[in-house]
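All protein chains of the complex are present and in place, except for one that has been dropped.
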Amino acid sequence: MPSPNQTPKAVPIPPAGSALILLKINGVDRSLSIDPRTSLLDVLREHLSLTGPKKGCNQGACGACTVLMDGQRVLSCLSLAVQLEGREITTIEGIANGELHPLQAAFIEHDGFQCGYCTPGQICSAIGMFQEFQNGLPSAVTGDMAAATIEFSDTEIKERMSGNLCRCGAYVGICEAIHSAFDREVAK
Amino acid sequence: MSVLQKLMETVVQFMPDKAPDPLIHKHGYLGTPVSRVDGQRKVKGEARFTAEFEIENLAYAVPVCSTIAKGRIISIDAYDAERSPGVIAIVTAENAPKMKRPPLMDVRHMDKGFAASDLAVLQDDKISWDGQPVAVVVAETLEQAEHAASLVRVEYDEKAARVSFEDLKAEATVPSAVMGEDPELEIGNAQKAFAAAAFKVDNLYRTPHYNHNAIEPHAAIAAWDEDGRLTVFDSTQFVNGCKHALAGMFGLDGDDVRVIAPFVGGGFGGKAALWNHTALCAAAAKVANRPVKMALSREDVFRLIGGRTPSEQRVALGADKEGKFAAIIHTGVTATTTHAKFPEQFSLTPRHLYASRTMSVGQKVVNLDTVANTWMRAPGESIGTFALESAIDELAYAMKIDPVELRRLNEPERDPTKGTEFSSRHLVEAYRRGAEKFGWSGRPAEPCSQRDGKWLIGQGVATAYYPVFRFPAAVRLRIAADGSALVQAAANEMGMGTATVQIQHAADRLGLPLEMVSFRYGDSDLPDSPIIAGGSSQTGSIAAAVQVAVEKAHRELVKLAGNGSPLAGANVEIEARDGGLFLSGEGNKGETYASILKRAGRDFIEVEETSGMPFEVMKYSMASYGAQFCKARVNRESGEVRISRWLGSFDCGRILNPKTAVSQLRGGIVMGIGMALAEETLLDTRRGRIMNPSLAEYHVPVHLDVPHIEIIYNDIPDEHTPLGAHGVGEIGITGAAAAIANAIFHATGKRIRDLPITLGKLL
Partner (left out) sequence: MKSFAYARAADLETAVQLLSKTPNAKLLGGGTNLVDLMRENIEQPDALVDVTGLPLDRIQERPDGGLVIGATVRNTAVAVHPVVRDRYPLLAQAIVFGASGQIRNMATVAGNLMQRTRCLYFYDHAARCNKRAPGAGCDAIGGFNRMHAILGASDSCIATHPSDMCVALAALNAKVKVVGPNGERTIAFEDFHRLPEDTPHIETDLQPGELITGIEIPPLGFARRSLYRKIRDRASYAFALVSVAAALEVDNGKVRNIRLALGGVAHKPWRATEAERVLAGANAGPESFRQAAEAELAPARGLAHNDFKIELAKRTIVGVLGELAGG
């Protein structure tokens, strides 16, 4: 048992083993020396002050940490940063240049959030989801897996977004926001 | 109830009403769907939550939790942990600073703050629940702290724990009070009236443990300065409560603790009280002698932070041939711990909803060796309405009467148990409008009569109910020479839209455009008062204080304007509009705030005011009401349930911001869907250990579980509440589970009285 008068150690012990990685985050090359145990999420939040991606469960069950990796939505909590050399990461902070992304604006308009904690993950996820939809990826509610076209319906959106939990229950607003931001592109 | 309390309640009946707020009927920003003022920051990921503040020299703390439910620690072997890379300190009972026991909640002493459990952990070797922190590891990085925590070995002397609600409920006893009310109440001879009733139902309803599972896990950052003052960033619904409770624990003056919480990532009651981790974070910062962050893992949240108690409720209803209630009997048991002492108030619901010739309500509570139970969205009413509103549905089928009609028949004229007048109750109107919009009359009366392929379809309805609370609140108001206003209150934002609606309010009351008003909150250094984001009370509490602060500011401004002002000696009413004060009905006769202040050579004026005691809540029966309509589809083959339609028709006074209010109401309903169909915290009664401490295994609703939810509201102002409004944060969950259970019965003919209604129960 530690002694009652234990004093803190003055000099920090460096992490056991560290790795150098180069990541491209929101268009900027970042060279980092990290403990290989560090997740992409913790690299972003604790090392790069990019706190937009959120830690909701750290176990791949809530989607709050969703970022885009080479354009695809992934969970940054389950990604070991050491594995991501050379990958392009886009976080909520990088999805728009100055102005709001149309989906961000739609989230405000349709009140697609309350506390705002799951919001960055919802938005990044929806952007990735829409890309998947356009690639022709079917979902669990797409009846015919071989269908040439899939309707961009409420049910499709909700199924594809189900990996992003919102405990405030803003799902109705989120779904409306996604429709309003992407419907026009679907029609093209 | 104490004699004093009874006396007070009698006295307030003779107190005159406060004059209704003139803003109630004025059309301004209030009542319009203003988008959230913090929306941009939230969608850009710029809103900073507790764990996200950058503090120099920050160390990371991780708790080590007990794996037994009762007993004592024999020894803690921290040898490996201490030598693990990056470890700064390991805090145990042996080296933790002394902490006093924090107080539990007492509505009469909200100013002292409160904790969910009055145990100060790490003060001795005693274990009171599985999950209790027994050590805290502090290290340079999160990875190092987490790993070192896994190396701490604890040897226990384990004792038999009381953990099974099912086995121990028979030992439950009557608590001394339930939310300050008598725990038991009898009107007439309900047993006799029930026995003699023409129609009756009598059943047991069970609800399981639930957890809040706000997506932001609880987190704290604590830092001590050289003078022994403590600053804490804490994810809390009650910055001032947190401040006072911490000050008490560490023997500090209230002014020596500052608690900051600008954005809270959901709370639902789970962040209202002080929990152990915040005190432990402060203790760890003291031992490590540097700022420390303790951001709980999802599992830690389940182990350290309690949720909703399980309950077993009996509801027996008797009605005469005409459908009038002869007896309402609503009794039951909930669980708590010796250190939480919180009997969740399900039995308050039946006291205020329906007229009945006789009534017998009451509740008992049993102490378990588990994590402290606490408030979770509509504590009491959420589970109370499940039982009562299921029973009413059962009675309606027994009587072959429409369940909406049965409720209308028993609508009371005055509060059924207190005998007080309703301040504003239009439940029947909410039912009428809801039924019409939902198309209720087209629903076949018989169960099992609608089908779509493999899916059986049913419609259900239930009453939503949540009382009105208000607490005295202090606000500081500054009006500056540029004509802008800043409202400051130690308020809390966890998604309700606190800043937005208070800015709308202040803008209307001050006659300013929205963009000229700002709101500062989330900091205990702001005026001290018990403003809590709880009990759906915060908006009304702050609004009452803003009203008196604005009135005071206006008086001071008129004085400041002096004799040279058109306002001087005015014998008509002065009104706030166009950025200043003007004579009522006399065009531009008046002066802007900017002009008054400039003429007076002042940069600003600042006033601080506190709203009065909530006597109106004692004088009147005050509550929000609603009618929840839903359509459920049940797969005949698999028992899967899908909610395909929802309409909530609410009577919550005046709706201040339709956009944010609708979101809150929907949010409550979504949580009600989870409560009804999927959520359950699994406590293994062999060990007293929660087995599904994860969002993968505790099933909160996902996007696909939630249909479009339509919300309508009466929008009838309550003349006796600030702004004519009622809180809307909690009522949405009430009645929701019953509406679903009732719809499932209508679809399948199967009555499920045990939540959650998982598919196995419908096979």
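Letters A and B mark the chains as written, and numbering starts fresh at 1 in each.
In this text, a contact is a pair of C-beta atoms (placed from the backbone, for glycine too) under 8 Å apart; a residue touches a chain by one contact, two chains touch by 3 or more.
In this text, all values refer to a predicted model and were calculated from it rather than measured experimentally.
Engineer: Which listed residue, B:Val702, B:Val728 or B:Ala743, touches the chain dropped from view?
Structural biologist: B:Val702
Engineer: Out of B:Pro97, B:Gly188 or B:Gly639, which residue would touch the omitted chain in the full complex?
Structural biologist: B:Gly639
Engineer: Kindly state which of the options B:His147, B:His277, B:Lys293 or B:Lys631 is in contact with the chain not pictured.
Structural biologist: Reading the full complex, the residue touching the unseen chain is B:His147.
Engineer: On chain B, what residues meet the omitted chain?
Structural biologist: Residue positions of chain B that touch the missing chain: 67, 85, 130, 143, 146-147, 150, 454, 637-640, 642, 677-678, 682, 684, 686-687, 689, 691-692, 694, 696-697, 699, 701-705, 758-760, 763.
Engineer: What chain A residues would touch the chain not displayed?
Structural biologist: So the residues of chain A touching the unseen chain are 15-17, 19, 35-37, 39, 58-60, 63, 66, 69, 72-75, 78-80, 82-83, 85, 125, 128-129, 132, 135-140, 142, 144-146, 158-164.
Just so it is clear, only the chains that are shown with their structure count from here on.
Engineer: Can you compute the centre-to-centre distance for chain A and chain B, using the mean CA position of each chain? Integer Å is fine.
Structural biologist: That pair's centroid distance is 29 Å.
Engineer: Where on chain A does chain B make contact in their complex?
Structural biologist: Result: residues 1-9, 12-16, 35, 37-38, 42, 45-46, 49-62, 64, 91-93, 96, 100, 104-105, 107-109, 111, 113-120, 123, 141, 154-155, 157-159, 161-175 of chain A touch chain B.
Engineer: Going by the contact rule at the top, pick out the chain B residues touching chain A in the complex.
Structural biologist: Touch list, chain B to chain A: 35-36, 38-49, 51-52, 54, 75-78, 82, 85-90, 92, 94-95, 138, 140-144, 147, 212-217, 263-268, 287-290, 295, 297-298, 493-497, 659-660, 662-664, 666-671, 694-696, 700-704, 706, 708-709.
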